[in-house]
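Below: one structure, written as structure tokens.
Of the protein chains in this complex, all but one are displayed in their positions.
Labels run A, B and C following the written order; every chain starts at residue 1.
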Amino acid sequence: MSETATSNASQVPAVEGWFTLDQNPHLIGSQCPSCETYVFPPRESACPNPACDSDELKPTPFSRFGTVWSYAENRYAPPLPYRAAEPFEPYALVAVQLEKEGIIVLGQAPKGILATDLKVGMRMQLETDVLYREDDVDYMIYVWAPAVQDEVVGGAK
Amino acid sequence: MSETATSNASQVPAVEGWFTLDQNPHLIGSQCPSCETYVFPPRESACPNPACDSDELKPTPFSRFGTVWSYAENRYAPPLPYRAAEPFEPYALVAVQLEKEGIIVLGQAPKGILATDLKVGMRMQLETDVLYREDDVDYMIYVWAPAVQDEVVGGAK
Amino acid sequence: MSDRDLVVLGVGMHPWGKWGRDFTEYGMVAARAALKDAGIEWKDVQYVAGADTIRNGYPGFIAGATFAQKMGWTGARVSSSYAACASGAMSLQTARASILAGFCDVAMVIGADTTPKGFFAPVGGGDRKNDPDWLRFHLLGATNPVYFALFARRRMDLYGATAEDFAQVKVKNSLHGLNNPNARFRKESAIEDVLNSPVVSDPLRLLDICATSDGAAAMIVTSRAFAEKHLGSLKGVPRIKAVSTSTPTYPQTILELPDFATDSSAVVMPPARGFKDSICWDAYEEAGVGPEDLSMAEVYDLSTALELDWYEHLGLCAPGEAEGLLRSGATTIGGRIPVNPSGGLSCFGEAIPAQAIAQVCELVWQLRGQAGDRQIENAKLGITANQGLFGHGSSVIVGI
Partner (left out) sequence: MSDRDLVVLGVGMHPWGKWGRDFTEYGMVAARAALKDAGIEWKDVQYVAGADTIRNGYPGFIAGATFAQKMGWTGARVSSSYAACASGAMSLQTARASILAGFCDVAMVIGADTTPKGFFAPVGGGDRKNDPDWLRFHLLGATNPVYFALFARRRMDLYGATAEDFAQVKVKNSLHGLNNPNARFRKESAIEDVLNSPVVSDPLRLLDICATSDGAAAMIVTSRAFAEKHLGSLKGVPRIKAVSTSTPTYPQTILELPDFATDSSAVVMPPARGFKDSICWDAYEEAGVGPEDLSMAEVYDLSTALELDWYEHLGLCAPGEAEGLLRSGATTIGGRIPVNPSGGLSCFGEAIPAQAIAQVCELVWQLRGQAGDRQIENAKLGITANQGLFGHGSSVIVGI
């Protein structure tokens, strides 16, 4: 994890209810109590399975580990409403496939993990990192980091 | 005319090319050189007569006098991008029918001319007034005032 | 019935209000209600015709796909239509053409909106000097109620209409919508209530002008063949007999939202039938009926005075006689030709992409005899009329 994430600033999620901020963070998706399909981002109603007319979805923790479906690396600062740091540092985005949930979820990689550190099929784990800081509050976002159990990239460099 | 319009602030039109700012102001419309129909607001291309495929329209002065088609009076400040004065003063809007051009044009009435001063069929003439002031510049707009030749409302009150 | 009639198999709404939730949630409620009413399942829907709104970010613009995704992708074709206040009718016509062209048999028509408070203002910031809608706010402060007021004032100066006449429209519609479960305002209004409300854009007062609301409406429309198979008999089942989505013919000589000026009649003679007349009469002609055949009308009472204009455009009375028709009680439920039995925009407020669909929903409930204490006896044929910005308008005729 980057050093800003461990500073004294208070941490709040940049989006409410999508992930946990504990030591072993995981995504919070939704699951249909009727047909059991999964949804991300989480929502309270409208099961997306067209064969199911359940109107209630329940929050459910998602697997913390998955494999890389694909990845990209932003070399230029995205436009607003992204709050890019100045000076801008390139960062990677990773789409990770979760086996149990049968879902691919897009997220940033932690600061410093770039495209050269990634490969389709690589094992990843969910962490959190600072998205931006405002008024001494760190707005946190989930990130996909190379799995620590895996030695593929020699740990987070 | 209101007193602000005669102050020392420099005057520029709030919209380019729709009216003149001289002593006897008039609207500038467009006319089709081919079928001779009129257009307001003015534009350079695309004759609106569906039977005419002329792609050129020429600027042309519109009649300064017309008759009231209808009118309204704003009692609340319109939202942005209207720049309402504070405190807000009610003002009238007048739709005036120009006989030669066969067109009805909507405009504000000068400050102080309200709905009670107006009547469908009344004779009106084009004037200009301050729409808003910014950085000591008066942004001017055309207004429909009761015609001075007419004694219906006893002149601009 | 004509082979070109479309069958309305189901209708549904989310109640109008200011709920402050995402517009797709309202749409889902309306969609599920319409499916249930139709007795079909979501996977039976082959085409989703969404009515667009100009707010709500992208999803507002892509209503068809947005609802199809939220209900669960089935591969159904989608469309998203924008026609201002007529968006819902435009969507219906898109679904209708798709069915009559043989591309599908079962379509959902759906619209939903979440509205901000206060005056409608142009979407998006910045100087947009090419955008007539931006300019009318910037240069004139010509809000929507200003245009409504221009029409109201003409009735007063030309026909002798009074503030009391306008208030009487509100009184009538409040009474109609008093127990409508989907209406937002369910409260009797007295003439004095209207006259005591503040003037917004003279001569119109707050209670003369419709509010902006959150709401959603959906319909399931099908081919005749599908409906016959599904229902057995079509006796008493409401059918779409006409959808007009007319545009003006040059020169358009009435000043309409959001224009600064009319077209010129100096060179080209105005058409025999004005724009708002043509919206209604194109529908009559398509359905092969006339105003004398109607049991009811749902019209777009953006203001009380505009309801009176519609009486004349619809041919319920001659120009200048709408106040008399109103005073006679003919347009009240129980009268000869009830107008806005639902309570109209007066009781609903306007949820733009849903509104033209909601008008049709009311006709359907009336024709089926399901309108509760606002039921019009022996309702056989109804018409809707509405008008939006930029030359849009619609009229839908539904009969049994």
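Definition applied: a contact is a pair of C-beta atoms (placed from the backbone, for glycine too) under 8 Å apart; a residue touches a chain by one contact, two chains touch by 3 or more.
The model shown is predicted, which means the values in this text are computed figures rather than measured ones.
When the full complex is examined, the chain removed from view is found to touch A, B, C. Of the listed positions A:D53, A:E101 or A:D138, the one in contact with the omitted chain in the full complex is A:E101. When the missing chain is restored to the complex, the residue among C:T115, C:S278, C:S342 or C:N386 that touches it is C:S278.
Mapped onto chain A, contacts with the missing chain fall at residues 14-15, 35-41, 48-51, 69-84, 90-93, 95, 100-108, 114-115, 119-121, 131, 141.
Interface residues of chain B facing the missing partner chain: 45-53, 55. Against the chain not displayed here, chain C makes contact via residues 22, 52, 54, 56-59, 61-62, 65-66, 68-69, 72-84, 90, 93-94, 96-103, 122-125, 128, 130-134, 245-252, 258, 263, 271, 278, 389-392.
Everything that follows uses one rule, which is that only the chains that are shown with their structure count from here on.
Each chain's centre was taken as the mean of its CA atoms, and the one lying most distant from chain C is A. One simple way to say how far apart two chains are is to compare their mean CA positions; for chain A and chain C this gives 44 Å. Centre-to-centre separation of chain A and chain B, using mean CA positions: 57 Å. Of all residues in chain B, none touches two or more other chains.
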